[in-house]
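The complex appears here without one of its protein chains, the remainder shown in place.
We call the chains A, B and C, going by the order they appear; numbering starts again at 1 in every chain.
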Amino acid sequence: MTVKSVIEAVREAMREEMVADSRVMTLGEDVGARGGVFLATQGFVEEFGERRVIDTPLAEASIAGIALGLAFKGLRPIAEIQFSDFWWYAANQIIGEAARVCYGSNGVLPAPMVVRIPYGGGVRGGLFHSQNIESYLYNTPGLKVIAPSNPYDAKGLLKAAIRDNNPVVCLEHKKTYRGVRGEVPDGEYTLPIGVADVKREGADVTVISYGLALHYCLAAAEMMEDEGVSVEVLDLRTLRPLDKEGILASVRKTAKALIVHEANTTGGVGAEVSAIIGEEAFEDLDAPIMRLCGPDVPTMPFASTLEDAYMLNADKIRDALQKLAAY
Amino acid sequence: MTVKSVIEAVREAMREEMVADSRVMTLGEDVGARGGVFLATQGFVEEFGERRVIDTPLAEASIAGIALGLAFKGLRPIAEIQFSDFWWYAANQIIGEAARVCYGSNGVLPAPMVVRIPYGGGVRGGLFHSQNIESYLYNTPGLKVIAPSNPYDAKGLLKAAIRDNNPVVCLEHKKTYRGVRGEVPDGEYTLPIGVADVKREGADVTVISYGLALHYCLAAAEMMEDEGVSVEVLDLRTLRPLDKEGILASVRKTAKALIVHEANTTGGVGAEVSAIIGEEAFEDLDAPIMRLCGPDVPTMPFASTLEDAYMLNADKIRDALQKLAAY
Amino acid sequence: MFQTGEGASLGTEAMPLHRSLGLTDEAMLGLYAKMTLTRALDDRLWALNRQGKAPLVASCQGVEAASLGVGLAAKEDGDCFLFPYYRDMALKLVFGITPMELVIGHLGKEGDSFNGGRQFLLQGASTDRPMIQTSNVVGSNLCQSVGYAIGCKILGEKTVTLVSFGDGGSSQGECHEAMNFAGVHKAPVVFVCYNNRLAISVPQEKQMAIKDLADRAAGYGFPGRVVDGTDLLEVYQNVKAAIERAREESGGPTFLEMKVERLRPHTSDDDDTRYRSAEDLEASKGRDPLVKLRSYLTNIGVLTTSQEERIRGEAREEVNRATEEAEKAEPPDPSTLMRHVYSP
Partner (left out) sequence: MFQTGEGASLGTEAMPLHRSLGLTDEAMLGLYAKMTLTRALDDRLWALNRQGKAPLVASCQGVEAASLGVGLAAKEDGDCFLFPYYRDMALKLVFGITPMELVIGHLGKEGDSFNGGRQFLLQGASTDRPMIQTSNVVGSNLCQSVGYAIGCKILGEKTVTLVSFGDGGSSQGECHEAMNFAGVHKAPVVFVCYNNRLAISVPQEKQMAIKDLADRAAGYGFPGRVVDGTDLLEVYQNVKAAIERAREESGGPTFLEMKVERLRPHTSDDDDTRYRSAEDLEASKGRDPLVKLRSYLTNIGVLTTSQEERIRGEAREEVNRATEEAEKAEPPDPSTLMRHVYSP
């Protein structure tokens, strides 16, 4: 075990897969000599050469479309969209095309490609360097979506994604890149896509989250412990397919659920999690299914005060947990 | 009152607004001499000229982007995306830009534009002429989304959308264009965006739907009547903003809710409606919140058998209502 | 209207052009038979639509010579991969797709080899054909084809990728991105643009402010050529050259603008009288590629009237057989709806 940051884990996952499998390659803006704007591919072009590490023109549609073509040819491309805020240009190739290819060819044509997308706020990025785009992805049949919260999950899930025969979007919260560190095994491992993880066991309330917000949930759970309330913290880790069983098992145990995410409330992953619970665990519930999610504004603003007003923190979550515990 | 089809109502709404306000105009592929592939703009170029009825190149990003620029200049463009399946190219300008412009300029710059998008299945269109794209739109702060089910609503809502100072997506179910007819007042009227409509009163179960599926719900409600179950049918009509009060009022009355839509289940409008109910009407519920929505495959296939297997119909809805009523 | 220039390949020279291109008289008869079959099949599909059996048909009439020429050059080359578009029926027939597969594809029946009845005709992929056509989204095959071509290069393979699309498709942002990417990487790809001067109803002058799309290639650092797409041999020659260039170390992409015609409405759903003048349609018919090939072969004595009749008769029979068989096929089992959303 070695303590690493999320960005290190991401880099290591890609590097190991590129060493192990010559079909794995990466492309995106500035992934070459610059090593990516977050340094996710630092040293790659030197190690793997320009054929496998392609600095692309500034054109996201082509980054995704070229990746899909490469996948058709049998390569295993990892495309990087530099910031989530710019993914819209690639939406047609990712959702319109890649996610439909296997189904549309009656199973003949797989699309093994990974699209890595740094996302999320709290970094003073304003409306166009902070977006949460989960709600435009997790609703897509044919696509898989992972959203790890820590280095261990990031490495294991990203490696699994690279080996997956389907298009997988890997959502990496920018604020976790350097802000979250944790132990990563020294040896080879992968983690299964589609399995949530109980990050903290508890008996009274379940809080369901992912990404950066998960850490605020853990901190809030700690606070609640002091107040005598035992909170279970479930990390979804994968946003599609959602781990229905994992969600239901935890909620059936605690009978109370709070869903927490940074993305806007309406139509977010929390809506689906709530609907699953409301449909399948209705009889087990002791309280309304609550959400504490991003306010419905177009992303967090640049000014510190406004950004703080938007962003989650442990206090806000504790307040919501208190209400739910007291219900 | 005159009986009209949905496509006639759509055409009339646009025409009246173009006659009344010289700033209103339309652009899109084939909207000129062809009158649009569904004939929504039939006769327009002859009546209003080529400056206000622009046949565009085949390029959806520019259709939306040009429309936004026109709106900045003070015009009131109605852009047509020929089929929902091709809207992805326009996603950046609609969601990334137009929906963020008012907020991002601190209220200074409105973006009064309408994007009309024919959508939906049951027309033997296969994977690329059938898509339901609601779940990629209704989750967007700054955007309004209407999805009328009949000619009266279509005309009233579209006219309101054209007069609205925000970007509004008008989702028109292709199968309703000629398949659904109804009375439309002869005089001038608009309908408020954001208000659901009880299309049938009932006491035992609420079924919530919109678009084409609404008609299957009405037929199923009729069948249930024969079985002695009184079903209330709520037509959302607007998908953003959702009429929370309207939804809750109906569910509080019947204590049972079924949400029905053609779009994929996961992350659909039904997820949010369920979450709203699970959060705010929990104590009023006598049964789980049920959804009967599209299976999670990438759109309905072309073959008649597969399309039928995907599509909703009155029988499928009656079965779900029976289960819920018996709960 | 495109005019065949002075370098036109059709005529009755002492050494007919096809022989100087290495094509035997027999091969030419085979090609004429293929084009005749294409036309017969296209007519039949339209009829099946009118009978309510085929929900949608996009006719290829007017583009057969271009599509056949692309197919021929690619097939002969032996190491080409294709990203065709919806009017490429002739090309598909060259690559061994059977009339019966084509009819089945239009009916959405079990046994469809590209998509199992999930999509329109031959969209999807099959295990044994060097061909991918993912969707109906005009323009989206372009970047994919360039990615495929770059993939071949990365793997050190010599495969050349060909992608086809219409004048309408050239307006898409992705067309620009694909051509630019291909230029930077000298991707072994041939861009084949079938310019019939119409995107459904939108005429060329409302699509672009230029006469020749081929001029755009200069902006991407590779050659663009205008080709008379109704002339099989001119197409064949140009595609062959472009494939060779693609494969050369210092080569790379070529953009071929095929000036073609649209002899039918856009699709079976369209009514072209709303926007197209009778004269314009007549002028197009004057450039019918099938007529052109027939005149060429008749004029030089390679095709006789009796051969012509035999070929036409065989085509009719083949189309009949294909239709009968296809109509017998069952629609797919509805229980398969949920299959293959994900690849294992």
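In the analysis below, a contact is a pair of C-beta atoms (placed from the backbone, for glycine too) under 8 Å apart; a residue touches a chain by one contact, two chains touch by 3 or more.
Every value quoted in this text rests on a predicted model; they were computed, and no experiment measured them.
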{"item": "Displayed chains contacting the withheld chain", "value": "A, B, C"}
{"item": "Residue, one of A:5, A:26 or A:56, that touches the chain absent here", "value": "A:56"}
{"item": "Selected residue (touches chain absent from view) among B:35, B:141, B:211 or B:246", "value": "B:141"}
{"item": "Contact footprint on subunit B, counting only the chain that is left out", "value": "25, 51-52, 56-57, 59, 61-62, 64-75, 77, 92-93, 96-97, 100-112, 141-142, 144, 165-166"}
{"item": "On subunit A, residues whose C-beta touches the chain left out of the figure", "value": "29-30, 32-35, 37, 55-59, 61-62, 85-86, 88-89, 124-129, 295-298, 301-306, 308-310"}
{"item": "Residues of subunit C (touch criterion as defined above) contacting the omitted chain", "value": "171-177, 180, 183-184, 186, 205-210, 215-216, 218-222"}
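In this text, only the chains that are shown with their structure count from here on.
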{"item": "Inter-centroid spacing, subunit C versus subunit A (mean Cα positions, whole Å)", "value": "42"}
{"item": "Shared interface positions of subunit C, touching two or more other chains", "value": "112, 115-119, 123, 135, 137, 173-174, 341"}
{"item": "Where subunit A touches two or more other chains at once, by residue number", "value": "61, 92, 96, 100, 103-104, 141-142"}
